[in-house]
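Missing here is one protein chain; the remaining ones are kept as they sit in the complex.
For chain A:
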Amino acid sequence: MLESIDWSQVNWSRGQFALTAMYHWIFVPLTLGLSFLLAFFESIYVKTGDERWKALTKFWMKLFAINFAIGVATGLILEFQFGTNWSNYSWMVGDIFGAPLAIEGIFAFFLEATFFAVMFFGWDRVSKKFHLFSTWMVAIGANLSALWILVANGWMQNPVGMVFNPDTARFEMENFWAVLGSPSALSRFTHATSSGFVLAALFVVAVSCWFLLRDRHKLLAKRSIVVACVFGFISSVYLAGSGDESGHIVAQAQPMKLAAIEGLYDGEVGSGLNVFGILRGDKQLDDDQSPHYFALEIPYALSFLANRDINSFVPGLRDLVRGNEEHGIISVEQKMQNGRQAVSALAAYKAARKNGDEGAAQTALRDFRAHEQHLGYGYLTHPEQAVPPVALNFYSFRIMVALGFFFPLLFAVLFYYTLKSRLAHTPWLLWLGVFSLFLGYLASQTGWIVAEVGRQPWAIQGMLPVGVATSNLTTGAVQTTFWMFAVLFTILLIAEIRIMTRQISLGPEEE
């Protein structure tokens, strides 16, 4: 089916996807979380009738709108990129993957777009209550759109509910609810949205701390911090919980990803969780040297995370690539053989159908069905290809988790200091509040690196490698669009940051 893969084109397409996804994810988390914070702020205004809460709501709403516009702009490219740069993917899994995208459009985007106009321009055109309703609808719409795209992403991590149709040479949906309700989909949704809530809370905290440092808009800042800290604390505790659940699901559906994240080469019973370590740069899959220069471990924790059993076996990269009979793990080499068998059986099936030889077609189909489980491996050229980049996953994961523990602590301390009326007089904490916004972005981006780079070399886990998923394009064409979007998004990001900082320094309209 696939004679030659132009890896340079594939990698530029991956680069373009990473570029647009990472830019998009600068703006989206803020939209997800800030929309709820706006709804909280405005609810307090409607409940209390205090005009200062209205001014506060309108201030954050203005920042929300600036961020929202550029989020929409970057999202457009992401959606259509599945077609433009990953057209074979679009055909092979469009039957399943297209549905959540369309549902996202119908249910979520219109909700967001319609009520955004009311929220932003409707202050003097609709009733107070309807305005509040609209603000809530924007928040719900924004988070619903996250649900559907993350269902789609979860399915890519753990493809369920489908069957391969040899006549059309694509995967077709068999069970809609399995796709929607897959644990991978739900854990992606809860983890990603709650990370958005945390980032938005950090944003509100950072801007408010800045105001306090400058001795301006103190009431607005304190009120904002209180609401943001409560929201941020609850969300970050939930985030940690959903992260743990994500880890468990990854262990079940993507053991190779977990092994890469841990830098675990040789599996163990009662495996410890690496808290921090430095990876050896020259470690090879089959050598016997330790993968780390040093490592700090929590005994048994990895086994518990992976299998909810401290004495369970967690396979390492070597087990997964070379196979481990004792634990019933098939080698990648064997899977590649099965996959190649499936690929050639599929070709034989199609040829037989073309020639009208039903008998031969049925024989080929049986052969295909017997090996289709490893279809995707048939396109790999050597077993080591099945291993995702270890160092990038290992360090990204540790940064994300460490920050994940830091954030709830930060929210708790800020909340305490605000209640005790000591926050305004504690500059180091205010500076920490400002600086933590960047840590929020760092955690958010590294989280997606783990999710996506950890899935390599697969576009669809175990089924479709990125090399097969791509469009038939020249490297030059993709390079051109890569740089076009890199320049365009960077200019727009600079403009956005400048506008944002100017609006922040202008402050709220009235106090």
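Quick notes
Quick note on the criterion: contacts are C-beta pairs under 8 Å (C-beta built on N, C-alpha and C of every residue); 3 or more make two chains touch, one makes a residue touch a chain; residues count from 1.
In the analysis below, contacts and distances are computed from a predicted model.
Taken from the listed names "Cellobiose transport system permease protein", "Monosaccharide ABC transporter substrate-binding protein (CUT2 family)", "Cytochrome C oxidase assembly protein" or "Ferredoxin reductase", the protein name that UniProt assigns to the chain not shown is "Cytochrome C oxidase assembly protein". Checked against the full complex, the candidates A:A169, A:V237, A:I330 or A:L442 give a single residue touching the omitted chain, namely A:A169. When the missing chain is restored to the complex, the residue among A:F80, A:Y293, A:F438 or A:W483 that touches it is A:F80. When the full complex is taken into account, the listed residue touching the unshown chain is A:F107, out of A:F40, A:F107, A:F276 or A:F406. In the complete complex, the hidden chain is touched by one of A:K222, A:R322, A:K350 or A:R369, namely A:K350. Listed here are the chain A residues that touch the chain not shown: 1, 58, 61-62, 65-66, 68-70, 72-74, 76-77, 79-80, 82-88, 90-91, 94-99, 101-107, 109-118, 120-126, 130, 134, 165, 168-170, 172-174, 176, 350, 471-473, 477, 481, 484, 488, 491-492, 494-496, 498-499, 501-503, 506, 509.
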